[in-house]
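What follows is a structure written as structure tokens; I'll ask about it next.
Only one protein chain is missing; all other protein chains are in place.
== chain A ==
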Amino acid sequence: MTWDLVVIGGGNAALCAAITAAEAGCRVIVLEGAPKPYRGGNSRHTRNFRCMHRGPLSVLTDEYGEDEYYEDLLKVTKGQTDEALARLAIRGSEESLPWMEAHGVRFQPSLSGTLSLSRTNAFFLGGGKALVNAYYACAEDLGITVVYEAQVSHVAMDNGLFEGVDVAVAGGPIERIAGRACVIASGGFQSDVDWLARAWGPAARNFLIRGTPYNRGVVLKDMLDQGAESVGDPTQCHAVAIDGRAPKFDGGIVTRLDCVPFSVVVNRDGKRFYDEGEDVWPKRYAIWGRLVAAQPDQVAYSVIDSRSLDLFMPSVFPPVVADTVEELGAKLGIDGSALAATVTEFNAACREGAFRPQELDGLSTEDLDPPKTNWARPITDPPFYGYSLRPGVTFTYLGLKVDRNAQVAGPEGNYPNIWAAGETMAGSILGQGYLAGFGMTIGTVFGRIAGREAAAYVA
């Protein structure tokens, strides 16, 4: 049997494509690599959708115009974006939100502690897995066939024309599934630690992967090996500083640690290495992934005193506690006296002034290298608390090059019947950095475009 559309992947972008094509009359099969409990790729871990809107829309307040949205993107990518595709994603977000609601996605007002996003980001009621559930229910109602534990190893083409995929289901033998069109929405390669280590260096073996263990980049690599054009820096990944005790994979949102701005951060040797108070945490957590990655053993330790414990969101793992800084160092597994010396030096560099945790208070150290330029309050009141930090990889930038119809570029022009959506092509738009909720925007908008184009092709 030949399917009208074979969708590789089972996250947000894949489902948006599958649903759109099925509603246009296509017979669609979705090949999800994960078993059912882990379906949905990194979409399981997401929580919101960054959405342009010219007036209040659903749960979104005020307005968020195309230009402001694009400016925000330019700030994080430092210009490494494809303006035409980026603006397409931005403009597409506005009409995607009602589409999402019509397909079962529910939104809720900004979560507590995220009020700064209430204008720009629509939060999913129940989070990303609830969104994924809604789309799977919709797919089932549309008669879409979903196969779990379907590991696609090869995209088969005849002179650039898609013919089918080679897939092993639940560890079974490799079989060919034939189709007239294909949408690739199978994410990046960040869960293949060997690949990460080849791209980034051996230090990457100490990184934690924040999302799904099923994004191993098998289809991406197969396409690149067949001559598909790539976008994005193949050596780079987006990594943030997370709790060092998080699981190797799939720790998700709860492993974040928001304590850095109110702390002193040292490396394995008990030495400070960067300005902890450079900016508010939402603007700095991403660079801390890289900073920690550059330290020996890719680990760091954030130390606070009892006065700062309630200034940030609770973390999933309780902090290490001790009555003296030296003892805390020992409990964290580093040289206690070196940590104590660093804290003493830091405390001596703090000056009098108002400590205002909710804003950049300018309370800076004096004559300290590196300085701490905000929230530099001495660490003096026991008990003392410590957290370990490690880089947590969110996604990789390497992807397939697509045009404004989400069509994948091959060695001799576009493949006539292969489209891509989601993380697997996001490197075109997000060449560097990250903008909260923008991954879901790219996945939704390009997933719908890919589904529409594939349906038009097979019609």
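In this section, a contact is a pair of C-beta atoms (placed from the backbone, for glycine too) under 8 Å apart; a residue touches a chain by one contact, two chains touch by 3 or more; residues count from 1.
Just so it is clear, contacts and distances are computed from a predicted model.
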Between "Cytochrome P450", "Tricarballylate utilization protein B", "ABC transporter" or "Nucleoside recognition Gate", which matches the UniProt record of the unshown chain?
-> "Tricarballylate utilization protein B"
Residue among A:A24, A:L74, A:A130 or A:A330 that touches the chain left out of view = A:A130
Contacting the left-out chain in the complete assembly, out of A:H45, A:H103, A:R180 or A:R284 = A:H45
Which of A:D158, A:D225 or A:D310 touches the chain that is not shown?
-> A:D310
Go through chain A and note every residue touching the omitted chain.
-> 37-38, 44-45, 47, 106, 108-109, 111-113, 124-130, 133, 136-137, 247, 250, 252-254, 256, 310, 313-316, 318
